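A single protein chain has been removed from this complex, and every other one stays in its place.
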Amino acid sequence: MIISVVILGAPYSTQAPATALRFAKSAIAAGHTIHRIFFYHDGVNCANELIIPAQDEIHLPNEWQSIAKENTIDMVVCIASAIKRGVIDPTEASRYEKPASNLKDQFEISGLGQLVDASIHSDRVITFGP
Amino acid sequence: MIISVVILGAPYSTQAPATALRFAKSAIAAGHTIHRIFFYHDGVNCANELIIPAQDEIHLPNEWQSIAKENTIDMVVCIASAIKRGVIDPTEASRYEKPASNLKDQFEISGLGQLVDASIHSDRVITFGP
Amino acid sequence: MSVQKNLLLICRKAPYGNALPREAIDIALAASAFDQNVSLLFSGDGVWQLLKQQKSDSINSKNHGKVLSALALYGIENIYVDNDSLKQRNLSKDNLLVDTKSVTINEIKALCNNCDTIFNF
Amino acid sequence: MSVQKNLLLICRKAPYGNALPREAIDIALAASAFDQNVSLLFSGDGVWQLLKQQKSDSINSKNHGKVLSALALYGIENIYVDNDSLKQRNLSKDNLLVDTKSVTINEIKALCNNCDTIFNF
Amino acid sequence: MILHTINKSPYSSAIFNDCLRLCSDGDAILFIEDGVYATQQGTDSYQLIEQHPEVNFFALAPDLEARGLTSDQAKVLTVDDNGFVELAVKYQKVQSWY
Partner (left out) sequence: MILHTINKSPYSSAIFNDCLRLCSDGDAILFIEDGVYATQQGTDSYQLIEQHPEVNFFALAPDLEARGLTSDQAKVLTVDDNGFVELAVKYQKVQSWY
């Protein structure tokens, strides 16, 4: 089955990105295809390269990065949600004259159309709320 | 009266930083002293220099920056909350080998002792929850 | 995106305190722009979103009522409101700024069962 | 920080779903390290924080029970639990991993009225 | 005497009930943000307000206005941001419910 996942909660504040990660791993292990992970609302913080978790805690952005790489999953960060939360790529940084960018590799900033597209091309869309 | 403010909610996700801002402005106008603003939990995102609000929306990080500058208010961002949420200063960036830092001017990263200190030296501590 | 699906957005949260209600409307607009068949149901605290005379300048926030007025511009016409939720809040359709169809719990269940995807915000 | 104040921390939220309960305990530890007089009250869903046999490896999270065990190391002894909140959840003090004083609603009001600062988490 | 602030709708969150339970006589509750939805007449939460004359109820005007609400002023007094500060000063402690 083709499954897409929506993440609305921030890592280290809510459990949403961690629960979604376990779900995605199990879905892949069961032979399903994760079509896209869409990061929306506070979920966009998963893509912040500057996150430094405590040493005894799971590194959620790295985990998402790995699972996406290994399984060629599309990881899309909603642009409207991201820029107002301070998660920006080099293009935004230069457009808005910001001193740096912080979007993690393997994540891509794009529009809500990618969520609509995911809902069209997936058999299931499952949301992990804050 | 000496008042300190604690902000727990993220800007553009919750109303907390906006409500706290109006409260702080009114307190100053009434002749009170704002001793310290302590940014904790998701409130630390107020200090993210990379935030780009929509054009028709209030720029909360800039507003906090201005009010602190004009009234010499201490704005402390909790280090434990901040680094796991990807808000870091140049010191943290170099310690953890991150490609950039994003702490906004006028904000300072420090420990929870600053919250305890604020509660000792203020007549009132008021928290704005997420 | 040539496939057209039936998408139901359930708006359950009050406006202003949290950004989720606005972000939900953005999804509706995007889906409509991509020719999807979008229905909106305002239920629970979501019915507060529909209230007339919101004056959000007082809290330096974008007016949610105006956000909702974009629904008509995007041709989104299937807008439902949960009748029980209105009653529980001592509200009637006269208090609402958008033209909505008032629905019973059984009609809501039918909406949920007949769509392809549900987003619950 | 030579002044000593009475600080009451009301822990009202369940652990794991959100970081706030852990961050509240961090405040208690910091206040104690700075010689403040710290009291903790577990009330509402906060009483779940005290449950024995939490095995949070299953969700890749730090064990909240172990976080609480730091309270004793920091010499925090005024730990109260809301008796009504326990009952409402069909729990008794036998289910709890920390030694707590069970308090009634009137005792809780007295705690609130007799401290200098309240943090509600 | 304590000033309690409540920032969530009583239809979605239990904090209004939780807060009322801990209120002592003479305490105040100020509804802010989504908390102001508790102040509307003819609802269960308004009944709860009426049942607690020992508590002083207030609502933050900018939050009412933003949401298209008014207060009847009978049981719930409206205060502006300056009034919020005055309440925080008048009461000895502020306890935030969220």
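List of remarks:
In this document, chain identifiers A, B, C, D and E correspond to the written order of the chains, with residue numbering beginning at 1 in each.
In this section, a residue touches a chain if its C-beta (ideal position, glycine included) is under 8 Å from a C-beta of that chain, and two chains touch if they have at least 3 such contacts.
Values in this document were obtained by computation on a predicted structure and should not be read as measured data.
The chain that is not displayed touches the following shown chains in the complete assembly: A, C, D, E.
The chain not shown here is touched by just one of D:Ser56, D:Asn78 or D:Ser102, and that residue is D:Ser56. Taking the complete complex into account, A:Thr127 is the one of A:Asn45, A:Ser101 or A:Thr127 that touches the chain left out.
Those residues of subunit C that touch the chain absent from the view are 10, 12, 43-44, 105, 108-109, 112-113, 115-118, 120. Seen from subunit A, the chain kept out of the figure touches residues 1, 3, 8-9, 15-16, 19, 22-23, 25-27, 29-30, 32, 124-130.
Residues of subunit E that touch the chain left out of view are 11-15.
Keep this in mind: only the chains that are shown with their structure count from here on.
Taken together, subunit A and subunit E share the touching chains B, C, D.
A simple rule picks the central chain: find each chain's mean C-alpha point, then take the one closest to the mean of all protein C-alpha atoms, which gives B.
With each centre defined as the average position of its C-alpha atoms, the distance from subunit B to subunit D rounds to 26 Å.
In subunit C, the residues touching two or more other chains are 16-19, 59, 61.
Listed for subunit A are residues 12-13, 41, 54, 57, 80, each touching two or more other chains. Shown are all chain pairs that touch, namely A-B, A-C, A-D, B-C, B-D, B-E, C-E, D-E.
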